[in-house]
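I have placed the structure first, in the form of C-alpha cells, so that the comments after it can refer back to it.
Of the protein chains in this complex, one is absent; all others appear in place.
The chains carry the letters A and B, assigned in the order they are written, with residues numbered from 1 in each.
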Amino acid sequence: MAVEMTPVSGVKSPSGSRADGLKFVKPWFTGNFFTALIGGAIGYAFGHWLGNAIASGYTVTINSGYNDVATYLSLLFGIVGWFVGLGALNYPIQKLLGLEPLEPAKSEKRTFWEHWTYSTDHKVVGVQYLFGMLLYFLVAGLLALGIRTELLSPTYHIWAPETYIEIVGEHGTMMMMMMTSVVMGPFGNFLIPLMIGSKKMAFPRLEAVSFWFTVPSFLILLSALWQGGFQSGWTGYAPLSIQGGPGQSDYDVAFMLMAFSMILASINMTATIINYRAPGMRWSRMPILAWGLITTAFTMLLSVPVLIDGLYVMGLDRAVRTAMLYAGHGGSSFLWENLFWFFGHPEVYLLALPGFALTTELLPVFARKPIFAYKTSAAGMIGVATLSFFVWQHHLFMSGMNPDMRPLFMLTTELISIPTGFLYLVAMGTLWKGKIRLEVPMLFLLAVFWNFLWGGVTGVYNSDVPVDALVHGSFFVMAHFHFTIMGQLMFAVFAGVYYYVPLLFGVKMNDKLGKISFWIIFISFNSTFLPLFMIGLLGQPRRVFEYAVRLQHLNQWVTVSAYVLGFGILLYVINLVWSLAVTRTPSEPNPWESQGLEWQVGYPVPKDNFEKIPVVLRSPYYYGYENPGPIADLDPSAERVAVVSGGDE
Amino acid sequence: MAISQQELAERKADNRRRGWQIFAIWLVLTVITDYLVWFVWGPHMPPGTMTTTAAAQQFDFKFLTAMVVPVLFMVWVYGGYVLVNFRAKPGDRGDGIVLTGNRKIQGIWYVASTVMVLFLAGFGTFELIANNGIGTGGGPSPIWTPSAKSPLVIQVIAQQWRFTYRWPQFGGMETTSLDLPTNTTVKFDVTSLDVIHDFWAYQLGVKADANPGVNNVAYTTTTSQVGRFTVRCDELCGIWHGAMYNYGHVVTRSAFYNWAHQMQVQNAGVTKLLPPFSLTYTPSYSGAGGGYYPSYDPNGSTQTY
Partner (left out) sequence: MGIVLVSAAAAVGLILFGIFGYLRTYPPTVSAVASSTQPNTVNLTMQVDGAVGTGPHPNWVGWYIKNGAGKWVRTTLVQIPERSYVHVTVLEYDSGGPLRNEYWGKVSGTVGGVVNLNGKSVSVLNGATGNGIAHTIVAPGLNLAVPVWGVNGQASNFCQTGPCGPSEAHNVETFTFYSGATTHTYRWQCFIPCGVGYLNGNGGPMSATGYMAGFFKVVA
C-alpha cells in the first residue's frame, strides 16, 4: 500500500491554535512556566499517590517513616507533568495524530512574556539560559555566605550541624550543575548560529527542552532543603548517599535532569557546529568559541552518560534496595567513586574549556591583534578534552583503590598541564605588541589569567601523590578548584556578559559601575581564596563546622572577604539589571569594534539572523591588517555560494 | 601588511631587546624568591617533621613550590611588562602588529613544558616509592613497604562518627586514644564500619580512606620527636564529620609501654566482648545494621562487629 508522504495533502490544520479571541487565556494553552508548574504539581501528586499505593506497606518504609518509592515516582511523574504543562509534547502529539502543527510565528521584536514560554527561538533560549543560570549562581552564592558565616567561629554554631552540611552540599551541587551550562547555554545558544552563519540551531526543540530541564532541576534541588537536605555533598559518595533521607533523592533526580539537559544541549551543539556552518566557514576560520564548545560538547556526550548511570544505580539502591554501591552485599562503594569521577573529572575540564574559549575569543578584540598560534589553541582544547578521560583516579589517590596505578594517573594528570599551558602561550602571544584596551571586559579577561594561574599550579600540587597526601580533602583543594572554576570560568562569564549585552539587548552597561565592581570582585576574590590555600595546608579539612582555634583569624579574614565579594557580585548584577530595566542606554551597533560575524547583523538581531546564508571570506581575527576586507558577504550571489562551497580557494 | 625587510629586522631586534629585559627581571625575581622559599619558609612548611613521611611530604611540597615559582614569575613578569608597554594610549583606536605565530617560541614552549611535566611525574613517582607510599593508603596489600621486620600494627576503625583503634599486638584491645612510641615503624590498617571516612593524622603525614569492607594500609615511621598530633576525618561522612577528630601523642618507648599496659588493664572487661581481630568487619549480620538490608551473610569470611 502506498503511503502518502507529502506533508500537506490530507492533513488538516489545527484550527484552535489560530484562535485569537480570548487573548488572555491563550498562554494557558500554548504552554509556559506557569502551566508547567501546574502540570508538574499534578504529576507530582499522582506519583506520590502511586508510590504510596505500591510501597507504603514495606518494612523499611514503616520503620524509616518515609517512602522513597513515592519520592522517586512523584518526581518522575512531576517531570512528565511539567513538560506536558509546558506544551513540549504538543508538537509530537499533533504529528502522531496526523495533524500538521503550526510553528509559532517568529518575530524580530522581543517581548518579556515570550521568555516565560516554551520557545524554540535560539535567541530566546539563550536569554532564558542567561537568567536561569544567574538565578542558580545567586542562590548558590548566598548559600556560600551561609557557610562562611558558620566558619566565623571554630566552636560557636550558627547552623545545626546537619543544616550546615546540607547547605554545603546544596551550594556545591547547585554551582557545579550551573557551571556546566553557563557558557554553552546562554552564549552557545545565542551566539553560535550567529558566529557560524546559520539561521538557527540544528534542533530547536532540543534546545528548548535542554533549557526547560534546568528549571525543574533547580526547583527540585532547592526543595531538598525542606526535606532534610542531603548530607553527602556534591560528590554524593555511597554508602553515605544510600543512608540519606528524601533530600538525597532530590539530589539524585535533580542532578539527573541536569545531566539530560547537558546531553541534549551537546547533541545540539555538535550537530549545529558540524552541519550548519555557512559556506566558507572552514574549520580553520572557525571562531575559537565554537572550537571550545564543540570540544566541550563531545566531552559531555562521552562523560555525562556515566553520571546518569551512577545516579540511576544510586536510585535503585535507595528506592528498591539493590546493593550495588554497598560493600556488605556484593556491591562496592568504589563503584560510585569510579562512576562519579569518570564523569566528574571530564566535568571539571568541560567547565574550563568554555571559559578559555570565551576568553580567547574576546582577547584579540581588546589586544587589537590576531590570535597568536590559532591552531595551537584549538589543539590545546582537543588535547585537554581527550586527556581528561584518563585522569579520574587522581581524586582517589588516598582511597586505597588501585594504589599501584597511582604513578600512571599522576603522569596523565600532569600531562594535562601541557595542553592547558598552550592556552597561556596563545594569550601571551596575543598580547605581545598589541594595543591593549583596558575596558571592563578586558579587565575580567586579564583576571582570568591571574586566577587560573593559581588554580593551574596548585593542580600540579594535587596531582603529585606525595603532596596530595598533604592537601587532599583539605581547604587547599577547595581553593584550587575555586580558582579554576570561579576565578576562571565565572570571570570569563562576567567578561562575556558585559561584552555581549549590546548585542543581546541593544544596551550598554555602566562603565564606571563596571570598573568598580570589577575591582571589588577581583580583589576580594583573591583575598577570599588565597588564604584558603594556607588554611588547608595548616590542616583544615573541607566541609567541617569545627576547626582548630589557631585558624580562627584566617577564617574570619576569609569570611569578611567573602561578604565583600558577595557585595561586588551584587553590584555587577545590579549594573546589569539596571542597564536593562532602567537606564537602557542604547549602544552603538558594534561598540568594541569586533570583527566577529555575530556583530555584523546588528541589533535587534533579525528574526532569521541572516536574510541569506552568508558566505564567509576570512577569519574573524584580522586585527592589524591593512585591508582586511569584510569577514563575510552577507548578500552573496548564487555563483559565489557555489564557488565557495565547491571549496577551491 | 606589507612591511619592508628593514622594518622586519628592526622589529626583530626590538623583540630581542625586550625579551632580554623580561628575562632579566624574571631571573632576578625567581632567584630571590626561590632562595626565600627554600631556606626561609622551607623549614617551617607543613606538615612538619614528626615522622619520616611527614618530613618527606614537607620536602616534596618545598620542591614543588620551588619549581612553581619560576612559572608564576614567567606569567607575572611577562604580563606586567606587556600591560605597561603595550597599552593603547588614550584616544588611540589603532590595532597592534600582525603576528599569528612564532615557530621558535612555540617550539621552545612545547618542549620546555613537556620536559618539566615528565620530570615532575618521574620525581613524584620516585618519592612515592622511595618513601613506601609516603603515608598514603596503599590498599589491602601495598607493594611498597618499609623494611622494618615487625612494625607496630594499629587498626584504625572508623565509624559514624568516631575513630577507635585496635591493637592486635596488645591482646586485641580497643581504645579511643592513640599513643605512639618514638623511632618506630607503624602500620595503620584502616577500615570503616559504615560509610567512607578518611584517617588523616596531620603531623604524622598519614592519610588513608577508611572504606567499608576494605583494609587500607598506610605506613610511617616516627622519629625521636615527641608531641601531640591531630587526627581528623577527611572525607565527608555525615552530620558529625566536622566533629570527628581526636588527638594523639608520640611518646618515649617506655612511656608508650606503660600507657599500653594501663589501657589493657582498663579495657579488659570490654576486650572480652569484642569479636576476634579481623582486617575488615561487616556489621549488618549481627542485627546491628539498621534493618535496611536483610541480615544474611553471603561471604562468611568477614568478622561480625
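Going forward, a residue touches a chain if its C-beta (ideal position, glycine included) is under 8 Å from a C-beta of that chain, and two chains touch if they have at least 3 such contacts.
Just so we're clear, the structure is a prediction, and the values are computed from it rather than from any experiment.
Of the candidate positions A:Thr163, A:Asn189, A:Thr296 or A:Asn451, contact with the unshown chain belongs to A:Thr163.
Touch with the chain that is not drawn comes from one residue among A:Pro204, A:Gly228, A:Pro407 or A:Pro604, which is A:Gly228. Of the listed residues B:Ser113, B:Asn267 or B:Thr280, the one in contact with the hidden chain in the full complex is B:Asn267. Although one chain is not shown, part of subunit B still touches it, namely residues 157, 159-162, 164, 174, 176, 193-195, 238-240, 243, 246, 267, 269-270, 273-275, 283-284, 286-293, 305. By the touch definition given at the top, subunit A reaches the unshown chain through residues 59-65, 142, 146, 155-163, 167, 225-226, 228, 231, 239, 242-245, 326, 577, 581-582.
The criterion applied here is as follows: only the chains that are shown with their structure count from here on.
For this pair, subunit A with subunit B, the centres built from the Cα atoms lie 31 Å apart. Considering their complex, residues 1-2, 45-47, 53, 56-57, 60-61, 64, 68, 71-72, 75, 78-79, 82-83, 86-88, 92-102, 105-106, 109-110, 113-114, 117-118, 120-121, 124-125, 127-128, 131, 133-140, 142-143, 190, 194-196, 198, 200, 202, 205, 207-209, 211-214, 216-217, 230, 232-243, 245, 282-284, 289, 291-293, 298-299 of subunit B touch subunit A. Put simply, subunit A touches subunit B in their complex at residues 59-60, 63, 161-162, 164-165, 231-233, 235, 237, 239-240, 242-243, 321, 323, 326-330, 332-334, 367-376, 396-404, 406-407, 410-411, 414-415, 417-418, 421-422, 424-425, 428-429, 431-438, 446, 449-450, 453, 457, 460-461, 463-470, 472-474, 537-539, 541-548, 593, 623-627.
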